[in-house]
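Every protein chain but one is kept in place in this view of the complex.
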Amino acid sequence: MTLKGRDIVNIGDLSLPEIDTILDTAKGMVKIARGEERSKILDGKILSSLFFEPSTRTRLSFESAMLRLGGGVITIAGQEGSSLIKGETLADTIRMADAFSDVVAIRHPREGAARLSATFSENPIINGGDGAGQHPTQTLLDLFTIREELGDIGDQHVTIVGDLRFGRTTHSLALALARMGTSMSFVAPKIIQMPEHIVNDVREMGVSVKITNDLKKEVDHSDVIYMTRIQKERFAEEEDYRKVAHAFKIDMDMLKDAKENMIIMHPLPRIDEIHPSVDPTPHAKYFIQAFNGVPTRMALLKLVLEGES
Amino acid sequence: MTLKGRDIVNIGDLSLPEIDTILDTAKGMVKIARGEERSKILDGKILSSLFFEPSTRTRLSFESAMLRLGGGVITIAGQEGSSLIKGETLADTIRMADAFSDVVAIRHPREGAARLSATFSENPIINGGDGAGQHPTQTLLDLFTIREELGDIGDQHVTIVGDLRFGRTTHSLALALARMGTSMSFVAPKIIQMPEHIVNDVREMGVSVKITNDLKKEVDHSDVIYMTRIQKERFAEEEDYRKVAHAFKIDMDMLKDAKENMIIMHPLPRIDEIHPSVDPTPHAKYFIQAFNGVPTRMALLKLVLEGES
Partner (left out) sequence: MTLKGRDIVNIGDLSLPEIDTILDTAKGMVKIARGEERSKILDGKILSSLFFEPSTRTRLSFESAMLRLGGGVITIAGQEGSSLIKGETLADTIRMADAFSDVVAIRHPREGAARLSATFSENPIINGGDGAGQHPTQTLLDLFTIREELGDIGDQHVTIVGDLRFGRTTHSLALALARMGTSMSFVAPKIIQMPEHIVNDVREMGVSVKITNDLKKEVDHSDVIYMTRIQKERFAEEEDYRKVAHAFKIDMDMLKDAKENMIIMHPLPRIDEIHPSVDPTPHAKYFIQAFNGVPTRMALLKLVLEGES
């Protein structure tokens, strides 16, 4: 079993040993990602960076990853992406990218688009997020960040906060953590709490989960606070939003009884879920986490193109 | 006579031996275009990819071609291109690209824009399509595809189908094939048949041409079926369009008496001119044809920058 030639569509498609291989490989990429060492292992290879929906952070970190390994990039983004979606079938667009490059990173507004792309592509497809579907590279960089910062993943208590109902990032992360035996708390207003099927899946894996709306209590004993944005649009009345939103934000006051080594993560961009006064504290790891997108995606690009050795 | 430093504006500017040189060079580029071999022959060179009108397939294959040869790319596309057109003269924009790069690929909505660009540029200009004008790299990749798939070009019978009145691709192709002695059929609704001056030019070159609207009959004896899109907008009434459109589409039924080695081509994107059920048949060569855009453009970039040796 090798990752060479594999499509990376869903974090659930990867076995735990495969995830380990990716994180180990990512570890070896950090110095190159920082520009401190030079690599040419993907010299001559081309990444198609297909962003049919804007996601600057994901796009740029894929492109940076490819360049850091000596490869080249061709890009579809912005308006051009939207009109392409209207102009021809996804199948034909993917076949084009397949003909012009060696690997495709795709972000698409439609759930299932990455899986569909994989059926039309001979080269590996890496899912950069498909609608309300999957976003496996986000989960991989989240796991990498926890492991880098805390040494292991299974022994931590991770509290996931925010829009847990619609936030695909949190579903993938919760399921991946559950497979590693990590206990969790889910903190959200009732209306956007974690869907029952995810909670059930997590519990079936023998992992303890707490469902709550009391952020402060969870901050005090957690090893990781994973923040996400709560979108106003989820609430029927802006009034309702304003009533609850404050209770799901992190500021200095919220942190006063936190464990010394507790880390705060966020997939970014943030609106106001984390107050900027928190940024200089040693808890704040969301900028490092964003950086970790580069070595993690370097690892994936290397592994699907060149294999493990 | 060398191609080094030449502008590639119109397929008619190239002699048959020059076209042969380009196709031979393209042949040698295939493995590099597939990422199986590595080239650095354009290391340090820069392509300006100026797309003042969207054409993702053409743009990406130019950029892939440049990267595969070790070169770099600077790009204008999307909104930025449109506002540049309004903001300054084409002459000043081209001089800018000229100052920042070694070769320019340009696509522009205005007929004659590439020729005009060539007069202001010291570096080679490659026309990526100018309005209702020329699109020479499309013709070259079409010729390359026929030669690769069928061994030669002059001995084939090529049937060109669709919007032959306004489709620049088909005019250039017909004239180039005529120079090689290839017999042709032109299949289209009367209102969008091949313009008389093209038909006359082709016949003057001593080539036999059939004008018809019976696609099935031509499919049965042709070596190449070259499909293009019929645009609804060409018809005064959508009703009129619907009446004729079906007769100019390829599906499995249409293919049942075709020659075994007959190949189907299409410049893409397609709408519904070719049914997806045709894609897996050995007749379908439109995806290979799209790929062939890369080695053909690699050959051109190499030849105009470095010459024949």
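Order as written gives the chain letters A and B; numbering starts at 1 within each chain.
Assume a residue touches a chain if its C-beta (ideal position, glycine included) is under 8 Å from a C-beta of that chain, and two chains touch if they have at least 3 such contacts.
Just so we're clear, the structure is a prediction, and the values are computed from it rather than from any experiment.
Summary of contacts with the chain left out: across A:Ala105, A:Ala290 or A:Val304, the touching residue is A:Ala290.
Within the full complex, the residue among B:Asp24, B:Glu37 or B:Asp92 touching the omitted chain is B:Asp92.
The chain omitted from view is touched by exactly one of B:Ile74, B:Ala132 or B:Met252, namely B:Ile74.
Residue in contact with the omitted chain (choice from B:Ser101, B:Gln134 or B:Gln156): B:Ser101. From the set A:Pro17, A:Gly35 or A:Gly206, the residue in touch with the chain omitted from the display is A:Gly35, counting the whole complex. For subunit B, the residues in touch with the chain missing from this view are 43-46, 48, 72-74, 76, 78-80, 83-84, 87-89, 91-92, 95-97, 99-102. Residues of subunit A in touch with the missing chain: 32, 35, 38-39, 54, 56-57, 60-61, 63-64, 67-68, 70, 77-79, 268-271, 276, 287, 290-291, 293-294.
Operating definition for what follows: only the chains that are shown with their structure count from here on.
For the pair subunit A and subunit B, the distance between mean C-alpha positions equals 40 Å.
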